[in-house]
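Contents: one structure, followed by commentary.
Our next item is subunit A:
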Amino acid sequence: MATIELTNLGHVYGNGHVGLDGIELDVRDGEFLALLGPSGSGKTTLLRTIAGFLRPSAGNLAIGGRSVAGDGVWLPPEKRELGMVFQDHAIWPHLNVAGNVGYPLKLEGVPRIQIARRVAAVLDQVGLSEYAKRKPAALSGGQRQRVALARAIVAKPQALLLDEALSALDEPLRARLRLELRALTREEGLTAVHVTHDRAEALGLADRVAVLNRGKIQQVGTPRELLENPVNAFVASFVSDATLFPGTVVDGHFHADHPGLRFRIGSDTHGNPAIRVIGERALAGARPRRAVAAVAPTGVRLEPAARKAPLDIQLARVTSALYGRHGYETSLDWAGTGLRVLVDGWVPKEGELVRPVVEMAHVFCGESGGGEGRAA
Partner candidate 1 sequence: MKNRLTALAPLMLIPVLGLTACAGVGTPADAAATKTLTVYTSEPQAKIDQVVEAFEKANAGVEVKVFRAATGELKTRIATEKQAGKITADVVLAADVPTFESYAADGSLAKLDIENGADLDKKFVDAEGHWVGTRIIPTIIAYNTGAVSEAPASWASLTEDTYKGKIAMPNPDVSGAAAFNTAVWLQEPKLGKGWMEKLVANDPTVLESNGPVGQAVAEGSSEVGIVVDYVARELAAKGSPIAVGYPSDGVPYVSQPAGVFADSANQEVANDFVDFLISKEGQELAVSQSYLPVRGDAGVPAGAPALSEINLLDPDQVKIADGQKAAVDFFNSLLK
Partner candidate 2 sequence: MAFHTIEKTVPEQGREFALGVPVPGSGRRNRNLPFRRPGRAWGGLGMLRTVVWVAMAFLVGVPLAALVLQGIQPEARVVFGDPAVASAALNSVASATGSALLATVAGAFLAVVLERGNVPSKGMLRWLVLLPFLIPPFIGALAWMALLGANGPVNKSLQSLGIDAKLSIFGGWGVVFLLAVHSYPVAYLVIAAALRRIPGNLEEAARISGAGTARVLGTVTLPLLRPGLLAAFVLTLVANLSDFGIPALIGLPERYTTLTTLVYRYLASSTTSNPLPAVSAIGLVLLALAVLTVLAQRRLPTGTQLGSGPAGMELELGRARIPVAVLLWLWTAIICLVPLLALASQALLPAPGVALTWENLTLDNIIRASTSPGAVSGIGNSIMLAGGAALCCTVLGLGIALLLTRDKHRSNPALDVAATLPQALPGLVIAVGWLLIAPMLGIFNTSWVILGAYVMAFLALVVQAVRAPMASVSSTLEEAARSAGATPLRALLDVTARLAVPAAVTGGVVVLLTAVRELTISILLVAPGSQTLGVAIFNLQQSGDYGGASALALLVALVGILGLSATAALANRRADK
């Protein structure tokens, strides 16, 4: 098993589109790293660059301490000793299961008896020992993905690359394979890089997650770090599903452009110390600065509208309330801004008027917000 080190990696497509820009990333030995981002963010480009299907236009890429791309070095994919699982499994229809799984060993020149032994062992690991002689056409989707996984790990690769490997499967099979995958990589001590656009999958599966947007890494951290300390509005919005409020910071207060939201930084509107500021020394000086407040669905409390007689702009109308595992995922129309709130303990009704109270938020100074809206 090995590390993967990316230094200032860049990729520009033939049509001028920038796929990757200044990527700095170290995947540790035996680590399970997820690449998370909206479609077009560059996560697949990054994975394909590691695999060797794309040639970086700048920077360095080293696998297991050996440089494989950059500085005039170029190692094609077949020389990188990697394993890869593709989105729609890419099982060769003209070979049977054993033929598919044994192919990398055959290329290595492993004697036939050893191939058979190793293939049997790996098929056993993925629970397909009965299926060695089957043709891929006779397998179910989950079984094919297991074959693909077996093929990817059979030759004990330096690292395992997973390209949306579970996306084509339906729940609950997907959840089961997720668990199996995690167990397998732990067991084998595999370094794994897993591309996904599914937040829950990335956060649940990975040791660390790298969030990408527009070809740049936004943040690398453990799932918990991403949720609790997002480094910018995009990460907050993409990872935690936060609603973004552009506004201004003046004198320790955040004044959203939205007329209903303003609060003191450092404590919530009720004085709870939950509003965090990220960015430059925002509080110093009285000069107004542009900033963005990210409000996660769990950071808002809804109060009945009738309790006081507040201003109209402080009221929001429930547009939808969908029951989910953690409560009602409620959407509000708050004077023109769509706000997402997780409601637990009571049942919001469509059309009902409520008063949102922001209890937690991240304020990102020096960002304009708006354009960086969430994409998921």
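Assume a contact is a pair of C-beta atoms (placed from the backbone, for glycine too) under 8 Å apart; a residue touches a chain by one contact, two chains touch by 3 or more; residues count from 1.
The candidate set was assembled so that all candidates are chains of the complex that A comes from, given by their letters.
Since this is a predicted model, take the numbers as computed values, not measurements.
Between subunit A and the candidates 1 or 2, a touch occurs in this complex only for 2.
Taken in their complex, subunit A has these residues touching candidate 2: 51-53, 76-84, 86-94, 103-104, 107-108, 148, 151-152, 155, 161.
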